[in-house]
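As you look at this complex, bear in mind that one protein chain is not there, while each of the others sits in place.
Naming follows writing order (A and B), and every chain is counted from residue 1.
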Amino acid sequence: MATAFQELSLVPTMSVALNLFLPRPAVRFAVLVARRRLEREAKTLLAEYGITEIDPAAPVADLPLGQRQRLEIVRAMFRRPRLLLLDEPTAALSDRDWLFALIARVLAEGTSVLYISHKLDEIRRLCSRCIILRNGSKVLDRAVADMSDDEIFRNMAGRSAVERFLATPSSVRMEVPPAMRAANLIGEGVDDISFSLQPGEILGVAGLEGHGQSRLFKSLVGLQPLRSGRIEVSGTQRALRSPRAARAAGIILVPEERKSEGIFKDLTTIANISLPAIERASPGYLLSRRRERMLVRRVTAEVDLPEQYLPLGVTALSGGNQQKAVLGRALMAGARCLLLFDPTRGVDVGAKQSIYRVMRDFVEGGGAILFYSTELDELVHLCDRCLVLYRNRVVGDVHRAALTQEQILSLAAGHDPGATRTTLVKA
Amino acid sequence: MAPRVTAATTEPSSEGQSTPPIHRRINPELVPGLMVLVCAIVLIAASKLMNPGAGFTQELAAVLGTSIFLVVASFGQGLTILLGGIDLSIGVVIGIAAMMISVLTDGRDATLPWAVPVTLAVGAAIGVVNGVGIALAKVPPFIMTLASGITFYGAGLGFTSGLAQEPVAPALERLMNGHWFGVPIPIFLIIAFVIAATVFQNGTSVGRKLYAIGSSPGAARVLGLPIGGLTVLAYTLSGLCAAIAGLFLAGYSSAATLDMGGPLLLPTIAAVVIGGASVMGGRGIYLGTFAGALFLSALETIITVLSLSQGLRDIIEGAIIVGALLAQGERWNWFRR
Partner (left out) sequence: MRIAERLRRLQISAGAAVAVLLYVLMYLVYAANESGVLSQFGITNLLNDTVVLAVAAAGLTLTVLTAEFDLSGIGVIAIANVVVATTSAGPAGWLVSLFGVLAIGAAVGLLNGWLVGVLRMQSLAVTIGTMIACEGVALLILAAPGGQVADSIANGLTGDLLGLPVAALIILGVLLLWFLLAVTRLGIALYAVGTDETAARLSGLAVRRTKLLAFVLAGMAYGLAGYMLSAQTGSGDPRASDGFLLFMYASVAIGGTSLMGGRGGVFGSVIGAGILTVMQKMLFALGAASFYTDVFSGLIMLVAILIGTLPRVMPRLRRSVA
């Protein structure tokens, strides 16, 4: 068995040739790794797979992402495994036909391929049988030919927590200046993005993995520099150069990586939540636990976090409750504009409902939310409007009435231009 | 080794409102400290059995009295380790402070009111240099404090010959060797210091933020905590504590050398680690470190009483450090994942 990983498993400082032949590169005189020979062999090997533009002696770090992805794929293939596992192999690949031809070749050689992808056309084109997983369990296992697009989409999206969540009328307030307005933001992974977010609005962001959503969210709170563009908060221009500045402007990010950027893993739950307001809980520099509890209790009620979890270490909580704590902290920080990056990832159904409710309550109270989710049904059901990103650009701005999962998917996959034209609404 | 159990599994997966297990209610941070404290007390009691001549309280007083240097210096070390860093300049700062207080006072009490603040300021200033290098220039703490330690040691040698010719102010000697109500004065100082240190680390908003930064620098960045400023603060306090330890050490020994802090450096790290802190940052309380410092001092005392050789003492100390880490092994596994 061999695997081409989505998060590439190449060692960046080492040469292409070495990476290809790890972990047991060929040796001469019993011990010495034969670099020259490896590079020669790598060159022939790569040529065999139709790659001529990569220098086998170059360190992997110098290659663009797309070439690294090819390398990862070649490395998994050339060992002629009986089972080849490809995990989103086209995420960074521009020339998909190259991969498809290779897959056809290994199939002819009798290799079984397990192909993981979000992209429907790839599944249609390559696969004979398709398994759909949702929230870690198998929901469908059928021959691809027997399935309609609609069926696949429906099963991928499923009837989930969000559909049972009672949709409430939109609370967008148009009469006030936008809570956040971004104009022509340009930075690494952010290509001329503009949008406007009204108080009371939930603005969705959709996009397949790695199409700039993560960079966009980071740029908005100053975690990543922008080269140009302007951001207005409630009508006045603000330079959000750091998360501190963003916090002062009432903009709080609930980040992607809950484990490393969301929770403080060694602190108790209450300390996790109270952190932004810790000064208010310490009159005269001394921390008052009573005051801290009082402050935290107000928000735990809002986010449905059971109070007996407060004194526990935050890592003792389930993912859902951890996320509620992170949301509680954002409320504690006095957020007027929440940037939620996939807040329901790895969260159980009950907690999802709570998170949806918190979002609703927040916008009803006049807050604004920019909301990215990998789960399309959430975007469809919760958002007043949804931006679709493709290759770091906004390719669609779809209003609630016209919002369907199929539309988002086709926009986000970058093809189906017909659909794009019909749904693109001028901002 | 115990199987890998992540803490995340201890919560019932259902959304049921079950009460947490009892053992979670005891502050887990206290456990290593308490264990070490018990060990330290057992050690002191044992030393009394082996040396019936001395009373328990006398033994205790002796251990406590000589532990003050480690108790004070390891607080600063603990703060830097809390941030996931380390301060290798502590030994040098202790030596510099001891030398300065001798040279500046030259045996006269009258000079103390300005000599003490100047000495402490120099210690803190070295800490500021460390902190700025680490927070702004992004030099790894290990290298930064190692390099500044070497540099300032050289500077210290430049100003002195490495050995203070001047006697220490007698008031300082009286402070370290005197008694109040029959109890050595250092014990009062230790009690005051432990209270102040614990309040700072666990009872103020600044302390809470230090834990947060050490626990998860990424989350601290997203939240916009003042990481740079607090890093400088931690290293400054470390320098200050080392300078205080230097003052005490000079008073205790009535003479100062530039090298006198060197043997204290590694024990400060050991005390922090034995006390239950993680070198990865974010964990540990000062009471644990304090217990670790007492334990190491008690160990030294009992080995002296038993007239064990220095070699055995080192072997036991090394084994205990490794043993303490092994005892916490389950947690490390969990951290690394």
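The rule is short, and it goes like this: contacts are C-beta pairs under 8 Å (C-beta built on N, C-alpha and C of every residue); 3 or more make two chains touch, one makes a residue touch a chain.
Predicted model only: the values in this text are computed from it and were never measured.
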| Option touching the unshown chain, where B:Pro32, B:Gly65 or B:Gly149 are the choices | B:Gly149
| query | Which of these, B:Ala125, B:Ile187 or B:Leu266, touches the one chain of the complex that we don't see? | reply | B:Leu266
| message | Even though one chain is hidden, which residues of chain B still touch it in the full complex? | response | 1, 86, 88, 133, 137-140, 142-144, 146-158, 262, 266, 269-270, 273, 278-280, 309-322, 325-326, 329, 332-333, 336
| task | List the residues of chain A that touch the chain left out of this view. | result | 3, 5, 8-14, 18-19, 22-25, 27, 31-33, 35, 57, 59, 188, 225, 227
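Please note the rule applied: only the chains that are shown with their structure count from here on.
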| What part of chain B is in contact with chain A in the complex they form? | 6-8, 10-11, 13, 15, 17, 19-20, 24-25, 28, 199, 202-209, 211-212, 214-216, 218-226, 278, 282-283
| field | Contact footprint of chain B on chain A as seen in their complex | value | 221, 223, 242-247, 253, 255, 257, 260-267, 271, 275-276, 278-279, 281-282, 285-287, 306, 308-309, 311-313, 315-321, 329, 333, 348, 350-351
